[in-house]
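Omission of a single protein chain aside, the complex is shown with its protein chains in their original locations.
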Amino acid sequence: MSTSSLGATDQLGTPPAGPAPLVAEIGGGRWGDVWRAISRNKKALAGVLLLLVFVVLAIFPGQIAPDDPAAQVYTPALGPSWHHLLGTTGRGEDVFSQLVWGTRMSLVIALAVGALATALSVLIGVSAAYLGGIADGILSLITDVILVLPIFPLIIVIAAYRKNSGLFTLIVVLGALGWSYGARQLRVQALSLRSRDFLESARVRGERKAYVILFEILPTMTSLIVATFLGSALYAVLTAAGLQFIGLGDPNSQSWGTMLYWAQNGEALFAGMPLWAIAPGVCIALLGASFALLNYAFDEISSPALRVRKLDRARIPKRLPPPAEAPQAGAGPVLKVEGLSVAYATDAGPVVAVDDVDLELARGEFLAIVGESGCGKSTLLYAIARLLGSPLPGEIVGGRVLFQSKDLVLLEERELRRVRWRDLSVVMQSAMNALNPVLTVAEQMRDACRAHSNMSRAEIAERSREVLRLVSIDPVHLHSYPHQLSGGMRQRAMIAMALLFTPDLVIMDEPTSALDVVAQRSLMVQIKELQERLGFAVIFVTHDMSLVSHFSDRLLVMYAGQVAEMAQTRELFDRPRHPYSQGLLEAFPSIRGPKVRLLGIPGAPPDLARPPAGCRFAPRCAHVQPRCTAAEVPLTSVNGSVVRCVLAENAP
Amino acid sequence: MRFVVRRLGFFVVTLWAAITANFLIPRLMPGNPALAMMARYRGHINPQALHALEIAFGVKSHQSVLSAYFSYLGNVFRGRFGISLTFFPDAVSHDVLQALPWTLALVGVTTILAFLLGTLIGLVSAWRRGGMLDSLLPPIFVITSAFPYFWLAMLAIWLFAIKFHWLPQSGGYDFTTTVGWTWAFVGDALKHSVLPALTILVTSIGGWILTMRNNTISVLTEDYVRMARAKGLSPWRVMWTYAGRNAILPNLTGFAMSLGFVVSGAILVEFVFNYPGVGWMFLQSVENQDYALMQGLFLMIVLAVLTAILAADAATALLDPRTRDLK
Partner (left out) sequence: MRPRGERALSEALLRTEGLTRHFHVGKLLSRQTLHAVDDVDLTIGRGEIVALVGESGSGKSTIARLLALVYRPTRGEIWFEGRPLSRLRGRKSRLAYSAAVPMVFQDPYSSINPAYRVSHGIVRGMKLHRGDLSRSERGAELNRVLDSVGLVPAGETRRRFPYELSGGQRQRVGFAQALALRPKLIVADEPVSMLDVSIRVGVLNLMGELREQEGVSFLYITHDVASARYLADRILVMYAGHLVEEGPTEDVLQRPKHPYTQLLVSAVPDPRAELGLADARDVGEPPKVVDPKPGCRFRQRCALAVAECETVTPQLRELGDGRRVACHVAG
């Protein structure tokens, strides 16, 4: 039942106190924040300003327009002049005045239909999602039917039977037929919210359904509701203009669509009065554009993935580059990382997620990297594999990754591709996400083989079966899609894929943390066996120190983007030197031995945007001394281990 | 399989809803325009035309509403929509079939083209995030997607037909050429379709670009894309089979959902260009109060949209194995 147990793991380098989600800003009534977000976004700003202009025109047309829009008193078909900024119509009216007066109707239609359609969308979409079952089935079917029915022709049919019906009828019809798109989207979002624990929490508390919908669900959907409003307003402006244009509105009303109707009837374009036809269209387009821009900008503000941030390298504290060194060929470590630093951009400036990490990996060695959420362990891993990029943002800002006598940091993507998978493969946390859902296991294996070898189809199939057997999967599953396999099998299939070419190094990012404890142990044993048999080296990232205690040769403990301690696994478990390592070891209870009261580690890891001066663990450390915070603490070597702690400096 | 059956069921339900709406609208309007119209025409037009109206509205003075409804359904399924007043004494079905090829050629081809092109541009601009294409096209098309179709059509006529005389301003072909499968006629028809096609393309492509771009951006953050990079696949392969194929799935749904909107625009474009398709004829029938023809054309439009949606569903089933396994 605990499907979300994969969330137990590293939050991929996001700082703990991340930027506020938009919903929180709005729901919490922080309109100041909303305004700040809008003013930072050029598209939003343009949209708001445009809309404001139209609002002013709609409220004060009498003060702004020079003439009576309906008075046919001027010479027809005049060109633009000071008296008639946009010329006159073929019927002798002032074009500019008509435009100004026409604003009101378009805006009223936009806002009224927007409000009506949004209200219906919310009511129907959210109820469908929340009620579920048959009610959901029926409401969704109605929504979908209305959605795919061509609304505009339908409205024309209705209007054909009831010509010149008033503004009110128009608004009701447009609203009654225009809610379905929003309802569908709101339903999807509400459905995804339905499984959120805070709604369950409200139900368990004993809240009534109406309360849950109105006060728990709706406030968290603010941004989508706003988008629905903007979308329906845009639809209303365009549809109403279309209806008026073909003569199904009131021909004597003042609106942009009606102007276009008369312009078309008066052959404005052929008779040399292009402004009469162009100007109303420009207004419709501008009003529509203001809604479209706001919608687009809102999308960007509320889903940060759409925003591009640029890393400001100048603001990253400089580190001395590691001394140059001729890469040795042949024997020696399979991987050597020197002074590797990774930073990513946030609204508050650059954040150094991995800071000056050195490590070495011998052939066939199993190195485990442990640490808490946000300590940079996954970022380090993907930096080594040169796989940074959304959703794990970051750029390597310093250091070297020497692999097979090449510095991976400097390699072009084209050259990197030759190293990838043949010599260095990757196993990710959740195979459900890491396997392409639309390709079979066989196709995904074939992809990798094709990219790196000239194997024939039959050879590829044979090799694929072979690696599946290595991880105890029946080769019949070769032609399964990922969603057809069980969780444990998917994870094994991904490991099989990583072994297609028996690489020198396999990088593993919590490959077992989504599994239950029995399956987890079984997979760990299998990984270890394969590693010993095939002789590849492993870097294994995990948040669970005890998981690797029997499997890894060495252990690297990371804290706040830095190496806190690196030692032989047994040594680190028996004699942890860094207070953080000690704290971690004492933080989890054991199922054997005497029961002792544990304390954990007080406090929380630091915000990497503002790391504490000196030792980054000092604020949580029981042994803190004045010199800890005075200056950065360097790594010290003690009996083959390295430790970043002043206490170790004194040790013999 | 279940997916296909379900979508077919949806097709039938929606078609039924449209037919029913068609039947009910004239009756539900205040003052029952159907009966009023019949009363007005009785004695003024010949019995054949009156009978056409009867079929269009499903009205026979002595029938109950329910039996009128069923005889109406029967007529619709046999393709009997009555007789057109505009093109008297043509059967409505005959007129509809006359107009259909023009619309399929113009709107159908243009819409598919816009979808494919928009999807491609969206994919590439998301793939090269912040590049030339990405910083230029999406913002432009956000704005053009808010343009009224018919206004852009007018603008195109004014600019390219009246000012520069590059292309013909209206109609589907020159009346001096004879209709038939000759090079002269096809070439002429193509020339006439350039402006309306461009108008539809420019206004509808923006939506596809934006949704595909946003889909791709979110798909690019998926682990399987990173995995594909880790496998050392060529960027081409990653973009198409890993990012593109997954990102297009929601876009196909989007295609189905916004088709109605595109068709609305296309109707107006045909109207402005006097293009002899379904949309133009539809508005003609509205203007001439030719209700039989109007209703027949409306059902034709619904049928076309639904067929396109079914095609999009089939494509989804083809591209996404998960829908095929849907239980």
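Which chain is which? They are A and B, in the order written, and residues in each are numbered from 1.
Please note the rule applied: a residue touches a chain if its C-beta (ideal position, glycine included) is under 8 Å from a C-beta of that chain, and two chains touch if they have at least 3 such contacts.
All values reported here derive from a predicted model rather than from experimental measurement.
*Asks:* May I ask which residue of A:Arg91, A:Arg162 or A:Arg203 touches the chain that does not appear here?
*Replies:* A:Arg203
*Asks:* Among the options A:Gly79, A:Pro251 or A:Gly600, which residue touches the chain absent from this view?
*Replies:* Final answer for the missing-chain contact: A:Gly600.
*Asks:* Considering the whole complex, which of A:Ser486, A:Gln625 or A:Asn639 touches the chain not shown?
*Replies:* Considering all chains, including the one not shown, the answer is A:Ser486.
*Asks:* At which residues does chain A meet the chain that is not included here?
*Replies:* 1-5, 7-8, 16-18, 20-21, 23-24, 26-28, 196-198, 200-207, 216, 219-220, 222, 372-373, 472, 486, 488, 515-522, 524-525, 543-547, 549-550, 573, 583-585, 587-593, 595, 597-602, 604
We take it that only the chains that are shown with their structure count from here on.
*Asks:* If you average the CA atoms of chain A and of chain B, how far apart do the two points sit, in angstrom?
*Replies:* Once rounded, the distance between the two centres reads 34 Å.
*Asks:* Given the complex with chain A, which residues does chain B contribute to the contact?
*Replies:* Where chain B meets chain A, its residues are 10, 13-14, 17-18, 21-22, 25-26, 29-30, 33, 129-130, 139, 142-143, 145-152, 154-155, 157-158, 162, 210, 214, 217-218, 220-224, 226-235, 237, 241-242, 245-246, 249, 256-257, 259-261, 263-264, 267-268, 271-272, 282-283, 286-287, 289, 291, 294-295, 298, 301-302, 305-306, 309, 319-322, 325.
*Asks:* Show me the residue ranges of chain A that touch chain B in the complex, using the header's touch definition.
*Replies:* 43, 141, 144-145, 147-154, 156-158, 160-162, 181, 184, 234-235, 238-239, 241-242, 245-248, 260, 263-264, 269-270, 274, 277-278, 280-281, 284-285, 287-289, 291-293, 296, 299, 303, 305-306, 308, 382, 385, 387, 389-392, 413, 416-422, 425-426, 428-430, 433-440, 447-448, 451-452, 481, 483-484
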